Structure formats: C-alpha cells, structure tokens
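Taking it in order: structure first as structure tokens, then the write-up.
Missing here: one protein chain of the complex. Every other protein chain is in place.
This part shows subunit A:
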Amino acid sequence: MSSINALINPMPSGGNDPSPAESSARVGEEQAAFESTQSENTNKVPQEVILESFERIKTHFPAARIKKIMQSDEDIGKVAQATPVIVGRALEIFMANLVEASVVEAKKAGVRKISASHIRSAVENTEQFDFLVDAVEKYPPAES
C-alpha cells in the first residue's frame, strides 16, 4: 500500500529542499514508519527515500561509456540509441538505493563514514542485491 502511494506521489512533502538536517530527519521518520509495517526486513530502504535521492542526482553517466561496458560482454550485440541512456538512469536509481542502504548500515554501526564493510552489509541485508553477494565477499564483514 505504502509503495503504491510512493509511486503515485514520489514527493509527499512538496519541495525537495536539500537542507541536510531536514532531509536526514525525514529519512529517519520514514525509516521508523516503514519498519513498523515491514518488521521482517528492517534494512529495506523505503521507496520514498530512494526516489528522493534519485531526484537529487543531477550528474549523469556518459551513454557511450555505459554502452561500452554493456558490450564488453561478447554476447551483447547491437543496442538501440536509447538503451544505454535507460540503463544509465536505472543505474542511478540502483546507486541511490545502494548508498541509502549503506547509510543505514553506517548509522546502525554508529559511525558517520561509510566503509566497504557497510556496503557488504547493505548487499547482504537487501534481497534485491542478492546478485552482488559474491562481488562484496572480499570486504570484511561489519563488526557488530
């Protein structure tokens, strides 16, 4: 229900003022509200937070580079002009999601600097990131 709401209205609080204190306070509120409904997965970053982060992204990846990376897999043949653009945007949403999940991990550990261990925990605690488990295995697990 709440996710549908988020899709319809990605910016519930109106303006997207970048004031850090306020936005992190909002993140905290939403986190708490979300956790009460989603107790089985306490690490999930709410859709609203991902969307807000995505909206803050003003920098984009060059499509030519995305295309090159895609085609570094020899199975990948021709791609339409819009394809690398869309993949690039999807990547930005993905990054917003991964970074926010890592912020949650760092806060849980009580530190203000994200380390590679927090990335690992974020991957391990988020179902959507299952495909990354092998990639982050080399980093030390976060100490608890």
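A few comments on the model shown:
By definition in this document, contacts are C-beta pairs under 8 Å (C-beta built on N, C-alpha and C of every residue); 3 or more make two chains touch, one makes a residue touch a chain; residues count from 1.
As a convention for this text, contacts and distances are computed from a predicted model.
Per the UniProt record, the absent chain's protein name among "Enhancer of polycomb-like protein", "Piso0_001074 protein", "Protein odr-4 homolog" or "Cysteine desulfurase" is "Piso0_001074 protein".
In the full complex, subunit A contacts the hidden chain through residues 3, 7, 10, 20-21, 23-24, 27, 47, 50-51, 53-54, 56-62, 65-66, 68-70, 72-80, 82-83, 85-87, 89-96, 98-100, 102-103, 106, 112-116, 118-120, 123, 127-129, 131-132, 135-136, 139.
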